[in-house]
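Each chain you see keeps its place in the complex, though not every chain is here.
Chain nomenclature is as follows: A, B and C, assigned in order of appearance, with residue numbering initiated at 1 for each chain independently.
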């Protein structure tokens, strides 16, 4: 995963500690006044198994703030992690990094939640590519990291510009219902798309705006012929959503019309369970477009525990003092 | 809700459309080339009942981009909304705002999800204040809007600096386990806090780091006396979490020691169900600190539908053409 | 309920005892040989509450076979009955009627099962008429009694010729998908129907054969204008079935096109639960067409018990000897 490094940099607000819980400011203030600044070893682990993500952002942050004495080890974005496995271990003067605990836990908790959910859809899709389409359900400031995490989790591409840049993949998208509505006809929209947009972009027509999906698929297929890469079925729930039967029928009618080359993209409320059912029934889907099943995934909470101070094992009640061995960690 | 206006402004990435789905860029390109730019009426509504949030951010964005012809109406942050009720109606040249659909839906979907979840905890708490503590489970770039939404939903305060600024409330926090561990003793930590931090900040001691919670509560109470505002119980799940019995006991032991003025703050994995159970059993909690029950709330998906073009009713299949009446909307 | 009396007559097979269980033939043979033929009182009751049906057929049978000494009392088709309530009481020489127990229990068990199921759909429809459409799921020899029972249970009409004759109501039907397919177009089929069929028959177009249901509804509406009585939505399960959203949309689009007079008939896999949900969501359905929810209803088993012989109370183990009082019975 290459991607653009700058896009992983912390915002100014994060660097200034504005996104931190206030008690970390107070902690720093107290320790400064008391002149206490020991070498602390902090271990960070997740509460559930998952696919790690958010570490590249956490690293970009910590590299800007740690002291020269720091020793930091971690796993990497995309690594599978086990519950309670140490994913990040920081040994540094405590005042150097105490202000950033909220932020690095946040990067890891959210990123790992998204990547893990993406992996679940990719696993269910069992070889059929999955595209992340969930930007509209999430705060715009988190769109890039979310779609990057989706790709870390195994998605083939995502729809947002910023997510694609972070992941270093071309953005993937079709056309919105709005374009069809504004132009008044699906075939017109498809034709204008074909005439206007760079030839490298696959032509995928959205076929449920005005008429029956099977009917429109044939109309667009006949209009664009070999130039049509695929059709997207996104039937709204008010019309029963996309069913296995609809996909089978559109596939059969396209094939009967000599349009066997036209692929079928399915989207709209796809969950892991629905994807698995499509696959179990051998529904001829070529691409799944997945939204809130990834973007709305619950975070996988990470916890940061002090396990040693100046090399001496210590821990709060409920945790075990001293370092937890993990040979998989790599030193930064 | 006053708060700082600048904090609601879109980022540069949002303004440049980088967080948008790529197909909106292509749509704009096609329409520009085709010279099509009608006056479009777009209606935006939620898929579930909830407490609206994200509108202030959506407004700050749209006000920077719309054309002079635009007419926009909406409900406001904090308004209760019904499923499918129109919360925002934009009538404008389509090229002016088509690039921002991903962003304004994202503001509304995420904000309303958080505010609605916050309201559920506040309702369960039935008069006992709720503080939002969830910054660590969420991407730092979304911490401010999330905690602002929590307060819109009814929380008394939040812990992050940026959320507090957006909401115009003082940040609320105690001390982290880390401070106690670094200083080696709960009473020492509480004393230094008291000596260092501005007197306006209530002194709340975290009492589960080294010793039994009841024991530490008494030690800190005896050390700080009337200066101690409260104690926070945050017992980890490895130790059974905070139980009703623990709160009853700490309350009784504090009262018996003449420390009846010391409040009890409870945190750690609090869900709506657990809060409701605490209240049903009349557990003497003074403040609930709630994290992932708010920060991890699922988005409430918003949908944007074209309902009229140049004043003529239209809609995609599955939706009803023409404007949906809603007398509650206010024109910007 | 008038109806044609002959249609309630037993078949020759029934009169000859061919549909009886063989042991009744043997019983008669034994009693004849033994010269035993007492006056027996048989009580017949149902195992569940319901709406009685099948009695008119049972009566038509028994009136052809009983001896001059017979005294028979019963409730009537359409009467509500309680579990274990006596619905029919026969006092007669046992050899006269023993051969017909299988048949009269069969009339009552099947008829009451259908009428009771019909009543459940009618109750769920809460004032919206229900039409019985289930003939295709049942043996043709039982179609008439089943659809008669549906009307006894509260349906407004049924689709079969024979059921309508039994119930004395005009048959109700639209057109099959086959006619549209053979003629190649929905509007053509509707026009030919209008030109060919007696004007007393309401014109109801089936609108899901070739194109989108909303689109076809408008096309047919515009073609037939005030002559169009209604449209029928029968979307197959492969296309998500008929959803509340589809009905709302078709209603709105018809109204917007000045076709407010066109009614909406809904059919296809309607169960009591689905009808109730349509009503709870205030979906603008004008008629429900119900099939297997009525025709596939389980029988309500009836039992015949000897309760007295020559006026002397007797019963088999598990039953109480002597007559069970029921003031609602009417003597034939």
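Here is the rule we go by: a contact is a pair of C-beta atoms (placed from the backbone, for glycine too) under 8 Å apart; a residue touches a chain by one contact, two chains touch by 3 or more.
Computed from a predicted structure; not experimentally measured.
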| item | value |
| --- | --- |
| Overall number of sequence copies in the complex as this file defines it, 3 displayed | 6 |
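Everything below uses one rule, namely that only the chains that are shown with their structure count from here on.
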| item | value |
| --- | --- |
| Cα-superposition angle relating the copies chain B and chain A, to nearest 5° | 180 |
| Contact pairs, highest-scoring chain pair | A-B |
| Distance from the mean Cα position of chain C to that of chain A, given in whole angstrom | 56 |
| Centroid distance [mean C-alpha coordinates] between chain B and chain A, Å | 22 |
| Multi-partner residues of chain C (each touching 2 or more other chains) | 212, 245-246, 248-249 |
| List of chain B residues in touch with chain C within their complex | 313, 317-322 |
| Touching residues (chain side chain B, partner chain A) in the complex | 10-11, 13-14, 17-27, 29-31, 33-34, 36, 38, 40, 42, 54, 94, 98, 101-103, 105-107, 109-111, 133, 135-146, 159-162, 164-165, 171-183, 189, 192-193, 195-197, 201, 208-211, 235-239, 292, 295-296, 298-299, 301-302, 304, 306, 309, 314-319 |
| Complex contacts: residues of chain A adjacent to chain C | 210-212, 215, 235-241, 243-246, 248-249 |
